[in-house]
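Could you have a look at this structure, given as structure tokens, before my questions?
Just one protein chain is left out here, and the rest sit where they should.
What follows is chain A.
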Amino acid sequence: MADNSPRPRPDRSDGLDRPVRPGRPDDHEDEHTPLAGIVRPYALTSGRTHSSVDLPVEALVESLPRADDHDWTGQDQVAAIVAACDERTSVAEVSAQVGLPIGVVRVLLGDLVEQGFVTVSSATLTDASSVGERRSLIERTLRGLRAI
């Protein structure tokens, strides 16, 4: 592909697409409350921003039965994530449902997968996918889109 196009490359750091923080009542910041968005998010992950389990935003996750038997006392956010995985859903949907940033949710979900509480229940394309796998999934998607 052409890399040396004459397109100008403006730095549009002009504040458009302003960051949105739904559910974050700034006037309550000094109250002690475990609500998501008030706790510094990466405090929940002890500062970790990456997980050893690679979870793309579209990966489907599902909690395993032993998650129901576990005592999640004191881990409200993790418990909320586990509850959001009660039915098979995507990493992105878990993030939206619990109101935590996607990066934080991925780290916490990665822990849950490693600990055997949550399982990844869909295949996704990765850098390691073969051309055949890639082609098959794209063809399935195309057939599906044409059918809806």
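One rule holds in what follows: a residue touches a chain if its C-beta (ideal position, glycine included) is under 8 Å from a C-beta of that chain, and two chains touch if they have at least 3 such contacts; residues count from 1.
Here is the rule we use: contacts and distances are computed from a predicted model.
*Asks:* Given the options "NADH dehydrogenase subunit M", "Cytochrome c-type biogenesis protein", "GTP-binding protein" or "ABC transporter permease", say which is the protein name UniProt records for the missing chain.
*Replies:* Matching "NADH dehydrogenase subunit M", "Cytochrome c-type biogenesis protein", "GTP-binding protein" or "ABC transporter permease" to the record, the invisible chain is "GTP-binding protein".
*Asks:* Specify the residue from the set A:Ala59, A:Ile81 or A:Leu112 that touches the hidden chain.
*Replies:* A:Ala59
*Asks:* At which residues does chain A meet the chain that is not included here?
*Replies:* 1-3, 5-13, 16-17, 19-22, 40-43, 46-50, 53-60, 90, 92-93, 95-96, 101-104, 120-148
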